[in-house]
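This structure is in structure tokens; I'll ask about it shortly.
The complex appears here without one of its protein chains, the remainder shown in place.
Should a chain be cited, it is by its letter among A, B and C, assigned in written order, with residues numbered from 1 in that chain.
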Amino acid sequence: MTVLGQNQYGKSEVRVLKVTRDGATHHVKDLNVSVALSGDMDEVHLSGSNAHVLPTDTTKNTVFAFAKEHGIASAESFGILLARHFVTGQEAVTSARIRIEEYAWQRIDTPGEDRHSFARENQETRTAQVTFDGSGWSVLSGLKDLVLMNTTDSEFHGYVKDRYTTLPETRDRILATEVNARWRHAWCDEAEPAPDWDDSYRRTRAHLLAAFAGTYSFSLQQTLYAMGAAVIDSGPGIDEIRLSLPNKHHFLVDLDPFGLKNDTPDGAVYFAADRPYGLIEATVLRDGAEPAIPVDLTNLP
Amino acid sequence: MTVLGQNQYGKSEVRVLKVTRDGATHHVKDLNVSVALSGDMDEVHLSGSNAHVLPTDTTKNTVFAFAKEHGIASAESFGILLARHFVTGQEAVTSARIRIEEYAWQRIDTPGEDRHSFARENQETRTAQVTFDGSGWSVLSGLKDLVLMNTTDSEFHGYVKDRYTTLPETRDRILATEVNARWRHAWCDEAEPAPDWDDSYRRTRAHLLAAFAGTYSFSLQQTLYAMGAAVIDSGPGIDEIRLSLPNKHHFLVDLDPFGLKNDTPDGAVYFAADRPYGLIEATVLRDGAEPAIPVDLTNLP
Amino acid sequence: MTVLGQNQYGKSEVRVLKVTRDGATHHVKDLNVSVALSGDMDEVHLSGSNAHVLPTDTTKNTVFAFAKEHGIASAESFGILLARHFVTGQEAVTSARIRIEEYAWQRIDTPGEDRHSFARENQETRTAQVTFDGSGWSVLSGLKDLVLMNTTDSEFHGYVKDRYTTLPETRDRILATEVNARWRHAWCDEAEPAPDWDDSYRRTRAHLLAAFAGTYSFSLQQTLYAMGAAVIDSGPGIDEIRLSLPNKHHFLVDLDPFGLKNDTPDGAVYFAADRPYGLIEATVLRDGAEPAIPVDLTNLP
Partner (left out) sequence: MTVLGQNQYGKSEVRVLKVTRDGATHHVKDLNVSVALSGDMDEVHLSGSNAHVLPTDTTKNTVFAFAKEHGIASAESFGILLARHFVTGQEAVTSARIRIEEYAWQRIDTPGEDRHSFARENQETRTAQVTFDGSGWSVLSGLKDLVLMNTTDSEFHGYVKDRYTTLPETRDRILATEVNARWRHAWCDEAEPAPDWDDSYRRTRAHLLAAFAGTYSFSLQQTLYAMGAAVIDSGPGIDEIRLSLPNKHHFLVDLDPFGLKNDTPDGAVYFAADRPYGLIEATVLRDGAEPAIPVDLTNLP
């Protein structure tokens, strides 16, 4: 005998671009939106009856239509509109999760008054996840693909050594990582005013960079915690952050066989390795907060 | 004030190939192993002290050394060896999670007696995840990247229609998906004999394919449930399965403008779309079993 | 003063699936088709006049319509139909190049008489490129993504040593590669009967595998040449082949620090490396043939 457990469905990766014209000045919002709905869906699994199923095609149409009807003030606020629509509009739908990636564009400087030319930034991908179950809200903001590096002020020593340990200790190494982060906003009640999502994103990103750059590091775990704590301590808006930081190893090349001494003041040569890589992951919480961000942000093996 | 929440670390994506020679016949095991350790790790996050930290480099060395010392009977059994080693060998480590991808190779037929030539199969990637907390075991097996298609016996109609619904109903469509599946073995106590992991994998895979091909489908949810139930009902070894099935849409091309009638007995022409795609996800459980597989198998947005 | 040089345009990556029904037995052809047209196109570049431009959207429509009207006997024959259509149908178009990737599907065994369930093979991608300039034809067939490995019968020594050489010689190593191959058919005149393209593909693929597996190798160059010569020598149909073979390095892991001796009869443990990799590329020709396949098959750096 089998039973149905947690289930969700919807359209993933709806690529929507909204262009708004303010005279000769254009503004763009470029999103990748994924909808996942849950609720009273036993029948469709057991018998194939679609009587409770809003087609995924309809959820796609809704994304496009809402971009027109309501605009896209920010990824988070757009997700809130969509989640509320599906939960309040469909009796069978009791929970909705909207995931959004946002791609940033910068203006190309042009002579004249027209402002309609853009280059995609690509430095990072901003993310948002909004979950609504009909009463409470959960909003996670985040970023991924942001590659950071300190070329000094990183040591690694004093660690456990067992039979399989061969790594030499080091007092000066490169520390590089690709930041995957999600943070949970304290806001969960529509009766309260919502944060300024874009401003919150900019400040959080700045805290992450400043903490990465400003921490004299004895381990990537220490740097991770400093980054997370910087975000939580910066104000009351964010209660939890999850960071997944691959250690992008840069190994000092052995140049001794060629009669060369590496790592001298005039320059050090490193091999940037791909795999394997250390992977450091942790949650940092405001004291007293309950953890609610899933542990695995990525599906790396 | 901030506190440390769940955390884990280790080396990811250790690519190990083991070649065993039985006279002129060679056997290969090709794995991608990722180690994640948890335990008494507050200090390294708070002060950077590595006194409890076994380096990720050591966990990598251990993977290679264990492949030599113990061999690789199967992905699951190799993961069990590794997880037990880290938890029992390091006082500070209280839990270990080993994730493995396995790549299959098929022999190239050759004249003579030598059997040392192989072509990689690539049809799917087999996965295994072993978690050990010092007392209980959790073993998840799985597969991904397996693309399946039924060219008929799939309908979709009778669904909810709201203001944004434009999708026409259909009595005959293509049903294609890329299977992402993880299933949890009932085995969790070392005192009990472990399953034959490879045989279990082969049978589970066969059940998934048979259920996909054999289900006359009114929705992908129904097909998903049939696939999951086929696995659970096939015997007592597996208590839970999670399936994540993107709906790889194939749209019938409108050939009317060219005076052509599509979808006639002599052939139908479809456009294979990339994005967006429906994404159908659900857990199927043995009645009475507690769900333990994480909901999100992939990090698709 | 500037002038226009070589130019081409068209729709790339048209993903077309054709399903043909023979009673309860279905057959599928799954292609990715790219069209590139050249000709009298100066004006569109210089002034933006589209008077000579067949829209890329039309070339896409043509791919779908031709799949219906003419069927897809093989990738090569479908490319020939398309190339002829564009060159003979558009006065301004003097040359057409059709590139096709073909994805193979295998049947899922099912009880009963229905034969409409498939699993994608994924082992390799078959390719075809057809070029027509109004008189002569050039047909290149090929494959990519096929990963091969010999676990012995490969040596590497006797090479040049300079100041920067540190590699030790070896008498037994793994030889693994990912085959990228394109071969040019002798057929170029429509007055001559065309080859059986599918049969030619199967035989060529078999020759490549047999030569890879059957060559006792002192260098990957030698294996490459043996693979190419096996194809050319197998009969009169193919005059030239280009092979691009990355050396997928598998390094024997140093287990001495752990008191283990690697590479003993009971098993050797290798690290499968990603980057950097050796890249060996060459053309093999029938004596007297003129080379016509471009040198760079891939855009790897």
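The working rule: contacts are C-beta pairs under 8 Å (C-beta built on N, C-alpha and C of every residue); 3 or more make two chains touch, one makes a residue touch a chain.
Model, not experiment: these values are computed from the prediction.
Interchain touches from the omitted chain, evaluated on the whole complex, reach A, B, C. Annotation: of C:P55, C:G134 or C:P257, C:P55 touches the absent chain (contact as defined above). Within the full complex, the residue among C:L209, C:I232 or C:V269 touching the omitted chain is C:I232. Where chain B meets the chain that is not shown, the touching residues are 163-164, 166, 257-258, 274-275. Residues of chain C that touch the chain left out of view are 1-15, 32-34, 36, 41, 44-58, 60-62, 65, 89-90, 92, 99-101, 127, 156-162, 164-167, 217-219, 221-222, 224-225, 228-229, 232-233, 240, 242, 246-247, 275-287, 291, 294-301. The chain not shown here touches chain A at positions 15-21, 26, 28, 30, 61, 64-65, 67-69, 71, 105, 108, 110-111, 114, 116-124, 145-153, 174, 209-210, 212-214, 250, 253, 255, 257-258, 260, 262, 265-274.
Operating definition for what follows: only the chains that are shown with their structure count from here on.
Farthest from chain B in terms of Cα centroid separation is C. Averaged C-alpha coordinates give centres for chain A and chain C that are 38 Å from one another.
Averaged Cα coordinates give chain B a centre that lies 30 Å from the centre of chain C.
Between the Cα centres of chain A and chain B there is a gap of 24 Å.
Taken residue by residue, chain C touches two or more other chains at 257-258, 274, whereas all remaining positions touch fewer.
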